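The complex appears here minus one protein chain, its other protein chains still in place.
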Amino acid sequence: MAVGFSSVDDELFREIILDHYRNPRHKGGLDPADVTLEANNPLCGDEILLSLRLRQGAVEGIAFSGRGCSISQASASMMCDSVAGKPTDEASATVQRFRDMMLAEGGVDGLGDLEALQGVKRYPVRVKCALLPWNALLQGLADGSAGENRP
Amino acid sequence: MAVGFSSVDDELFREIILDHYRNPRHKGGLDPADVTLEANNPLCGDEILLSLRLRQGAVEGIAFSGRGCSISQASASMMCDSVAGKPTDEASATVQRFRDMMLAEGGVDGLGDLEALQGVKRYPVRVKCALLPWNALLQGLADGSAGENRP
Amino acid sequence: MTAITDPATLDVDRVRADFPVLARRIGERPLVYLDSAATSQKPLPVLDAVERYYWYSNANVHRGVHTLGTEATELFENARRRIAAFIDAPEDGVVFVRNATEGINLVAASYARELLSPGDRIVLTEMEHHSNLVPWQLAAEHAGLELAYIGVRDDGTLDLERAAELLRPPTRLLSIAHQSNVLGTINPVRQLVEMAHEHGAVVCVDAAQSVPHMPVSVRSLDCDFLAFSGHKMCAPMGIGVLWARPELLERMPPFLGGGSMILRVDLDHSTWNSVPHKFEAGTPDVASAAGLAVACDYLDAVGRDRIHAHELSLTRHLLDVLDEVGGLSVYGPGSVPERGGAVSFNVADVHPHDVGTILDREGVAVRAGHHCCQPLMRRLDVDATVRASMYLYNTHAEIDALGAALHEVKRVFRV
Partner (left out) sequence: MTAITDPATLDVDRVRADFPVLARRIGERPLVYLDSAATSQKPLPVLDAVERYYWYSNANVHRGVHTLGTEATELFENARRRIAAFIDAPEDGVVFVRNATEGINLVAASYARELLSPGDRIVLTEMEHHSNLVPWQLAAEHAGLELAYIGVRDDGTLDLERAAELLRPPTRLLSIAHQSNVLGTINPVRQLVEMAHEHGAVVCVDAAQSVPHMPVSVRSLDCDFLAFSGHKMCAPMGIGVLWARPELLERMPPFLGGGSMILRVDLDHSTWNSVPHKFEAGTPDVASAAGLAVACDYLDAVGRDRIHAHELSLTRHLLDVLDEVGGLSVYGPGSVPERGGAVSFNVADVHPHDVGTILDREGVAVRAGHHCCQPLMRRLDVDATVRASMYLYNTHAEIDALGAALHEVKRVFRV
């Protein structure tokens, strides 16, 4: 399946994706971190290590490290941007909305920069790349809320 | 490959073959035996146990036991008939002539009753059945002549 | 008469038109193929699926970002889903193997040999195929396990009293044929699973002769492992299935090592991919897997109930014809539905190979030999048998042709 794309901004590799790939936000460690999660795709080798600090019902800190393609790395960077400092229930809602956008038919709006990742939907094998960090976050929010009564 | 055959005497299952199958000659043990050989066809389960007593350069005694189809059993019976009491070099020559008959193109004569087994050649999968006892005899003559200086 | 037992509901002429090999002649005679228990013939939709795969989508799986690789991976993973549905089982327990034999070896090597302990007992039966005997013998020898056997009664069924005695500690595993390839006996697997589970043993089902011929539900059998071969169920050769409870697969160490089954490989140590991939090392036969999925579609389109009913009707007719021929010894249960469409017999003192050769001259293909069941042959006190086995494409007229050919055997051998 060949896909047409404009010569100005590639429909898959949008400017903003390349920017997050080359200049990832929230990349590195987090100290202290409450939860650390690994997500990987054994078949293509993408790896994401996600660190979270949840405090008083909010995502006080978030960071990621790892390696992978522009889609998984940009997705991780934009994800961290979109949930950092947000109440956990709002973060959970974002996760849900993002997954819906990637897995369901039709577009979604209200996700800001993240909407740039919609182009991935036309490349079904790459959808897994986009979702990789989000699967880690989903798990982290679940684990973290269980451990919220930490100091 | 279907093969025509007369209604009087089947080209494969000749009278004489059925006779040797139902009334095998030299069937049983041999006491004493110098050499005992086993030959089998693991894929169809045919088994031949051949016992030989070689004395003064001759096949003084020969017997077989085992189980299998009419071709292998009749072949064993006719083989024993044809070499019993014969000088070992004559027996070896018979083995050679029989193998030539079964494996080479064209007919051979001078093999007496054994010629009845020529019909098997048109059934290539069954040639192994006919040869089974002969392989044992070939081996037995070789082993036996090595041990001829026995009492 | 219900639809299930009315053979008229299977349009055998239409089915036969799908199997090109059935037009084959053996010399002057039309081929009468009665050896489907050894391997089945293949219908056009299956052959087309294989050809289509190689014409359009051939690529290696699980590793590609290119279009062909993606298509091949989808075909392969869709086949996994299709097979899971076909046997009514969770999909992540479907491991692709070459054939039933490899499937059983996998369980013997990775479960029995690795997870059982010296003194643990494995129970088999006297009617098993070598493929369901030798792997356990090898595992037993290596791991110090004990083997015990459920006997076969004179009517060709299992000695269930003995089974009840054996299915208690130290028994940890029962492996058993769903349907015997020699006797046709359909074993009470569900009942045996209950007995085994009650005492903590797991059950492996050799379904090589059942999945092709009748509806089989893993969920309702409640078994722990189930192995079968594609080539006996209208699919290409080279593909088979081991279904295993995913929890067990999780606990089992890998069977073969190599590409695709790993998560991470270091020089001295590796970690494993998720199940079922952990058990699929190296490039699989994607074409045959795609063919197997289409074979499932084909069998379901004809209707597995209908196929089973058709075979029972053929079997009933065959038993009558053998009776009419006379002078034969027929093995296994004497009536359907306690048995399926594999029927073994002998003709007086005529050796089965001789019977086979004469039948072949008449165009009738049957199997003659020990059928990879030497212990059962000893139990029956025979060296070998003749076996006629049937499938959806066989007709009542073909059974009659077998009957006529058996008269020819009797004429030639004067019995």
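Note that the chains take the letters A, B and C in the order they are written out, and that residue 1 is the start of every chain.
Going forward, a contact is a pair of C-beta atoms (placed from the backbone, for glycine too) under 8 Å apart; a residue touches a chain by one contact, two chains touch by 3 or more.
Since we're looking at a predicted model, the values are computed, not measured.
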Using the contact definition given at the top, list the shown chains touched by the missing chain.
-> A, B, C
The listed residue (C:N105, C:T157, C:T185 or C:N394) that touches the chain absent from the view is C:N105
Touch criterion as defined above, residue of C:A17, C:L47 or C:V382 at the omitted chain = C:L47
Note that subunit C touches the chain not displayed via residues 20-21, 24, 26, 31, 33, 35, 38-39, 41-42, 47, 50-51, 54-60, 63-69, 98-102, 104-105, 108, 126, 129-131, 133-135, 137-138, 147, 149, 229, 231, 236-239, 254, 256-262, 264-270, 281-288, 353, 356-357, 359-360, 364-369, 371-372, 374-375
Absent-chain interface as seen on subunit B, which is shown | 1, 40, 42-44, 124-126
So that we can see where the missing chain sits, which residues of subunit A does it touch?
-> 1-3, 5, 10, 12-13, 18, 22, 43-46, 67-71, 73, 123, 126, 129
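Convention: only the chains that are shown with their structure count from here on.
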Please work out the Cα centroid separation of subunit B and subunit C, and write it as a whole number of Å.
-> 39
Can you give the whole-Å distance between the Cα centres of subunit A and subunit B?
-> 80
Shared interface positions of subunit C, touching two or more other chains | none
Contacts with two or more other chains occur in subunit A at residues none
